[in-house]
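All protein chains but one are shown at their positions in the complex.
By written order: A and B. Residues from 1 in each chain.
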Amino acid sequence: MINFFISASTFVAIQTILALGLNLQYGLAGLLNLAYIFFVAMGAYVFSVVTLPHANPPDTSYVLGLHQPFLVGLVSAAVVVGILGFLIGAVALRNLRADYFAIVTLTIAAGAVQIISQFTPLFGGTEGIFNIPQPLGGVFQGQSYDVFFLAMCVVIGAVVFVIVELLRKSPFGLALRAVRDDQDAAAAMGRNVYRLKIKAFTAGCSVAGLGGALLASFVTAFSPAGWSLSETLLILVCVFVGGAANNYGAMLGTFLVIGLLGQVPTLIPLTSRNPDLVADSRYILIGLLIIVFLRWRSRGIIPERNVRQSDVEVTS
Amino acid sequence: MSTLTDAIGYGLVSAILIALSASAFSLQYSVSGVPNFAHGDLLTIGAYGALVAQRMGLNLAAGAAIGGISGGIFGWLMYRVVLRTFVRRGARLVFTVAVTAGIALILENSIGLIFGNSNVNLVVANQVARHIGPFLWTNTQLVILIGGAVLLGALYFILLRTDFGRAIRAISDNPDLARASGVRVERTVQMTWLMCGALAALAGVALAMSEPNFGIYLGSDFLLVTFAAAIIGGIGKVNGAVIGALIIGVVTEVSGSYLSAGFKQVCAITILVIVLLVRPNGLLNIQRAGAEA
Partner (left out) sequence: MSETMKAKTNGDVGAPVFVVDGLRRHFGGVPAVDGVSLSLRSGEVLGLIGPNGSGKSTAISIISGFIKADEGSVVLDGRDITNRRSDQVARSGLVRTFQIPRVWGELTALEHLLISGVAVAEESLRTALIRRRHLRELERATARRAAEVLDYLNLGSLADTRAGSLSGGQKRLLEFGRLMMLKPKVILLDEPFAGVNPTMVQQLQKVIDQLRSEGVAILLVEHNLQALTESVDRVAVLALGRLIAEGDIETVRQIPEVVTAYLGERKRK
């Protein structure tokens, strides 16, 4: 029981990091990035091939295999995925319409799954990558290792939280929110919409990469089966429920959706007739949550926080 | 030499499937402004509708009809029950996109709950390949080609020659003007969702016929090529969708037969990226003013 609690908490902590990155893109910049999970996956892959030793075909196959320390893997994931986000954003944002962006990102993600599945030498194809390293395996053992890993995720999550919170409150964050609400008006006030969006997209992808690296290290295995559109929507619904553009909201939403609601379907008794009942009904629930929240409570549980007069009260 | 013509022949078959799927998507988009991310599931519903009919002992033609009708009903329901409020409220585009994605989750997994998540297949007549002109087609492919061409022709006829079609075009052009000049906008939009649902579902039946087996992601996996075609043509344009479908269909099949099958997707994405870089609004879209919408 306690083991389950620790691992569930670790998962929630990692998902929170992912939600924070997506909130930067969706909540602040209004970018509905349906390829978000693709960037998470790339973070996982980059981390794996940087930290794992050389591949050993035919048992395992992947590129690089640099056998670097955990931290190097983490940083590489954030940096490489940030660059990838920049490149893809530069193309996908060529047309600045919101629906175009969603469609293009979905198309790119769908293509990427197929490509990575087909080209085994890249990241192990459909089989994926195994034995992904975990940090400090020698120092902690058993349950204390799990606690250590949870603590590490929480600390990294806190750092990410502080950074995205600083961004949100800054002129940069304010400009993003303006672009999100009316990009023509933002352009008319001198804001370079394309540039602002690319920046937000890149930063969000970088967070996705970091989260993906932690995810890979936590699960120790990663394959294309783990990332479909549904996974992106799962993170997105955390943001919707908690409150878009609000980082506290994203945290709360992740806790509610992944930590609590996500467990509800496991209460349904399993029958041999339908082994997928739990997974299926979980996704149905998520679909319903998206519709219900956007229909009746589109600002989420903790709505966006505005700069109030009392925040900037000047004593002259 | 024959590999090339064979591949082009296959390409034409996928092109007609993509064209049906992409024009249904584009039409729904152009009348209501909703990019339907649950579009793929309309194809899936069509395929499973035909499957049910077959399991009840009906033939494939009846199955296609039942699949088409179910797709039409679901397309209409989607709009009428869920999306209409968002459209009327003038909700942010990202909301409608996310909502359709939510609908997709619900539909896919409900189909999974009902039919199970393992693959199924439609029973089609024995495959006999024959040469027609330079091309080599199986009888199933021929049925798809002819059926698809007839459907597309019917779609064009409706759009260009009937009052319903004129209403659709008027609304796509300018909904307010259309309303002001007496077009029954609401009814037309609902009818369009119904028609396009049926069209997509029929494409789904054809897609299922051409695959050895399929599962609940039949249609959503097809979204990649559908969207690629729609974007290349310029989203919302039926002509664009057809041209995009031809490009995507033929190029992916040809490249797939010369390189490995995995290159199909690489090619689709590459074309998409090039088009986005060169003409971000699609091949058929002339620049439209963004300022005073």
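Quick notes on this one:
Following the convention adopted for this analysis, a contact is a pair of C-beta atoms (placed from the backbone, for glycine too) under 8 Å apart; a residue touches a chain by one contact, two chains touch by 3 or more.
Since this is a predicted model, take the numbers as computed values, not measurements.
In the complete complex, the hidden chain is touched by one of A:Leu196, A:Ile284 or A:Ile302, namely A:Leu196. Against the chain not displayed here, subunit A makes contact via residues 163, 166-167, 169-175, 177-178, 180-182, 184-193, 196, 199, 203, 245, 304, 306-309, 312, 314, 316.
As a convention for this text, only the chains that are shown with their structure count from here on.
Between subunit A and subunit B the centroid-to-centroid distance comes to 30 Å (mean Cα coordinates, whole Å). The residues of subunit B lying in touch with subunit A in their complex are 35, 37, 82, 85-86, 91-95, 97-99, 101-106, 108-110, 112-113, 116-117, 220-221, 223-224, 227-228, 230-231, 235, 260-262, 265-266, 268-269, 272-273, 276-277, 280-281, 290-291.
Listing the residues of subunit A that touch subunit B in their complex gives 26, 30, 32, 34, 91-92, 94-95, 97-100, 102-104, 106-108, 110-112, 114-115, 118-119, 184, 229-230, 233, 236, 240, 274, 276-277, 279-281, 283-284, 286-291, 294-295, 298.
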